[in-house]
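Have a look at this one.
Apart from one protein chain that is not included, each protein chain of the complex appears where it belongs.
In this document, chain identifiers A, B and C correspond to the written order of the chains, with residue numbering beginning at 1 in each.
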Amino acid sequence: MTDNRKPVFLVIGAGAGIGGHAALRFAAGGYHAVLARRSDGAGLARLVGQIEAAGGSASGTLLNAAEDGAIEELVSRTERDVGPIRCALYNLGAQIGNRSLDQTPHRIFELGWRLATFGVFRLAHALFPAMVERAKTGAHGTLLVTSATAAMRGNSGQHSHAAAMGGRRMLCQTLNAEFAPQGVHVVHVVVDGAVDAPDTLGKLLGDRYETFKANKGPDGIIDPAALAETYWHLAHQPRNCWSHEIDVRPWTDVAWWNDNPDPQIDARGKGFAGPKN
Amino acid sequence: MTDNRKPVFLVIGAGAGIGGHAALRFAAGGYHAVLARRSDGAGLARLVGQIEAAGGSASGTLLNAAEDGAIEELVSRTERDVGPIRCALYNLGAQIGNRSLDQTPHRIFELGWRLATFGVFRLAHALFPAMVERAKTGAHGTLLVTSATAAMRGNSGQHSHAAAMGGRRMLCQTLNAEFAPQGVHVVHVVVDGAVDAPDTLGKLLGDRYETFKANKGPDGIIDPAALAETYWHLAHQPRNCWSHEIDVRPWTDVAWWNDNPDPQIDARGKGFAGPKN
Amino acid sequence: MTDNRKPVFLVIGAGAGIGGHAALRFAAGGYHAVLARRSDGAGLARLVGQIEAAGGSASGTLLNAAEDGAIEELVSRTERDVGPIRCALYNLGAQIGNRSLDQTPHRIFELGWRLATFGVFRLAHALFPAMVERAKTGAHGTLLVTSATAAMRGNSGQHSHAAAMGGRRMLCQTLNAEFAPQGVHVVHVVVDGAVDAPDTLGKLLGDRYETFKANKGPDGIIDPAALAETYWHLAHQPRNCWSHEIDVRPWTDVAWWNDNPDPQIDARGKGFAGPKN
Partner (left out) sequence: MTDNRKPVFLVIGAGAGIGGHAALRFAAGGYHAVLARRSDGAGLARLVGQIEAAGGSASGTLLNAAEDGAIEELVSRTERDVGPIRCALYNLGAQIGNRSLDQTPHRIFELGWRLATFGVFRLAHALFPAMVERAKTGAHGTLLVTSATAAMRGNSGQHSHAAAMGGRRMLCQTLNAEFAPQGVHVVHVVVDGAVDAPDTLGKLLGDRYETFKANKGPDGIIDPAALAETYWHLAHQPRNCWSHEIDVRPWTDVAWWNDNPDPQIDARGKGFAGPKN
């Protein structure tokens, strides 16, 4: 029995930044976009409206991803009522800014894990059996995971965020090891730079947001529409050529593995660790 | 006011393998060893007895590390009643063997995190303030964390274990970023090979344990006493020369980043991914 | 003074696999493709002919990249006589199969470096000044570097290849650190799987090539045309969202960081390295 409905692009964490732009891009490419976010029904309706105004197909729902059963229910409801989820984007993080250990209470650390690690596990658990079935008939499934520098290295003040994201990265590798040969493709996208996202970065910085962007210079902050193109590309790589991990950052940003450029590099002593002593 | 009591070496996860041997080594070096493990009071008493028979000082306690407040209470009780914790070893993992995603229920995934990631966070949260205070007067503190290959890469069947260990590794890096300059040294030890541990590996393999060891050949499995020497070395590096991460494996083992040696390497196609095409 | 000539896509290492397909893709997108390879002028002419037959613009040249001045001369000749090199693909490797240390003579080790590391350095040295100039007026340049698993980890028998590729990877990171903020984008592409390339893999395997491909199963080997699409995407990311590294492999392949699936995993002892002992 063929499913004649449009393939679904499901976004968990659909704000006005990466999530919303990815939904717009996939809807433009023929998917029905299902946008889920925790709050701001008005903002959600606005995003759905923008997609439809552009000729795309979309619907939205509020979702508390940390709640027991919520992700699972969303997946089964979508598969039943909307269409087969061909691609999902897990776009929730657990960024709380930099906090010292004593300013990171147990419940914050746990919430970070719940949103950033456990949520990916729960989504895969709920979604992959159907994706595996469909892959048998040739339609592979994709899980895109927006991740962060904190998945690659711990850094000062990132106790909760780095632990959650590091778990996420290892989980993505484990999921690929089991599911890639079954036709489900997981991509761990390391977003190593600021994204122009009014709902998150904008709120975090408040009044300073415009100054921040101006200071970064031209194209100095990731345009979520540009990142959405990369998401689209990754989700449509033929199965003979799948990427499991990719990084992105603005041209003017220092990659996470680099020192900040520093005219006083000599004075600080980096660069002098060389072996011949 | 000087604390004239012996420095304490606290082991969380003190079985007859790494934990017990580390306790023995640190007690031989002048520490009072506090051994905590979840169950088997008789086995615990036997370990304490062995240390005392060797002329060392030790005490033991049963501990459910996953229980709210248990680690915190152990730390404060030890600091108050036994002595200043100069070095702690977090030696709990969440190894459950290889399980496919559908055989990994939510509660197992959560328990993995609770033991392998959250426990390290809770121990640091409870212990580091006192270590930072003591470091101001010259006695730096050390947290040794026994970790696993799963912290470095996800692998088939390791959904729970890799997610938990990957979080642990990023947490250790974050802890070092904040606390190394305050005199607390965290070492993430990647145990990339089987350890001769009757309480865990022995129980897991049961009857097959002796065959397993025989198949590995001479020195083909890590002797926990050898690893304990490396732990001792790491805990006593002067603060001008601290290691944050180290790996260990038996000489005959394939490192995690290597292929298993395979006479049919040509037939499988690895080694032919080269660029000039 | 505006340069009205077509932008050039320069491929060093243009065989019938990745190099040729990338040239075809970029020519289809409006570039003039310059194909350089060491030998087989007839094969080169055939590739140029295929591109032209598809409506694209291309030219070819034989090049011994290891020869002093050869890359430098090709760059300056191309810039002067053909057009501005907007994107270059360094597609030479140094794959010689697996050889033990005693079967790896000094000159082979040096040749590996000369082709796989030094060649990238020389190309960047010759090409980037012009790219930097053009980037000031808005046209950023791209250097795509086809790389291999050996850039990520050493492996048995890979003395020459891994040393050369590991150097290449660190060089790419250094180039990005200096040149990304000047508008030149370097992408290190880790090809972690066999590529359907008659000129290299095909020749290496000879009679076994068809069997090899059949054994890999459907879509079990990278189609260079698919990889060329990813190259095209990477070369056209807007400068606010640049990737520095990406990996690719067929769906059925084991990623380099994974064990080969092994039914006897218990017997080998991997997966039992866990901490609680």
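Note that a contact is a pair of C-beta atoms (placed from the backbone, for glycine too) under 8 Å apart; a residue touches a chain by one contact, two chains touch by 3 or more.
As the structure is a computational prediction, the values presented were derived from the model and not from experiment.
K.L.:
Based on the whole complex, identify which of C:F26, C:Y90 or C:F128 touches the chain you can't see.
P.N.:
Going through C:F26, C:Y90 or C:F128 one by one, C:F128 is the residue touching the chain not shown.
K.L.:
Which one, B:P84, B:G167, B:G202 or B:G220, makes contact with the chain that was left out?
P.N.:
Residue touching the absent chain, from the options given: B:G220.
K.L.:
Could you tell me which of C:G97, C:G154 or C:P238 touches the chain that is not displayed?
P.N.:
Among C:G97, C:G154 or C:P238, only C:G154 touches the chain that is not shown.
K.L.:
Which is it among B:A33, B:A177 or B:L204 that touches the chain not included here?
P.N.:
Considering all chains, including the one not shown, the answer is B:A177.
K.L.:
By the contact criterion defined above, which parts of subunit B meet the unshown chain? Give residue numbers in ascending order.
P.N.:
With respect to the unshown chain, the touching residues of subunit B are 140, 173, 176-177, 180-181, 183, 185, 219-223, 226-227, 229-230, 233, 237-252, 254-255, 257-258.
K.L.:
Provide the residue numbers of subunit C that touch the chain removed from this figure.
P.N.:
100-102, 104, 106, 109-110, 113, 117-118, 121-122, 124-125, 128-129, 150-151, 153-159, 162-179
K.L.:
State which residues belonging to subunit A touch the missing partner chain.
P.N.:
Residue positions of subunit A that touch the missing chain: 13, 15-19, 91-95, 97-98, 116, 146-150, 152-158, 161, 191-195, 197, 199-201, 204-205, 208, 212, 215-216, 221, 224, 249, 253, 256-262, 265-267, 269-277.
Simple rule for what comes next: only the chains that are shown with their structure count from here on.
K.L.:
If I superpose the C-alpha trace of subunit A onto subunit B, what rotation angle comes out, expressed in steps of 5 degrees from 0 to 180?
P.N.:
Between subunit A and subunit B the superposing rotation measures out at 180 degrees.
K.L.:
Suppose chain centres are the mean of their C-alpha atoms. Which chain sits farthest from subunit A?
P.N.:
Relative to subunit A, the chain with the farthest C-alpha centre is B.
K.L.:
Which two chains have the most contacts between them?
P.N.:
Answer by contact count: the chains B-C.
K.L.:
Please report how many Å separate the Cα centroid of subunit A from that of subunit B, as a whole number.
P.N.:
Whole-Å distance between the two chain centres: 32.
K.L.:
CA centre of subunit B versus CA centre of subunit C: separation in Å?
P.N.:
41
K.L.:
Multi-chain contacts only, two chains or more: what residues does subunit A have there?
P.N.:
173, 176-177
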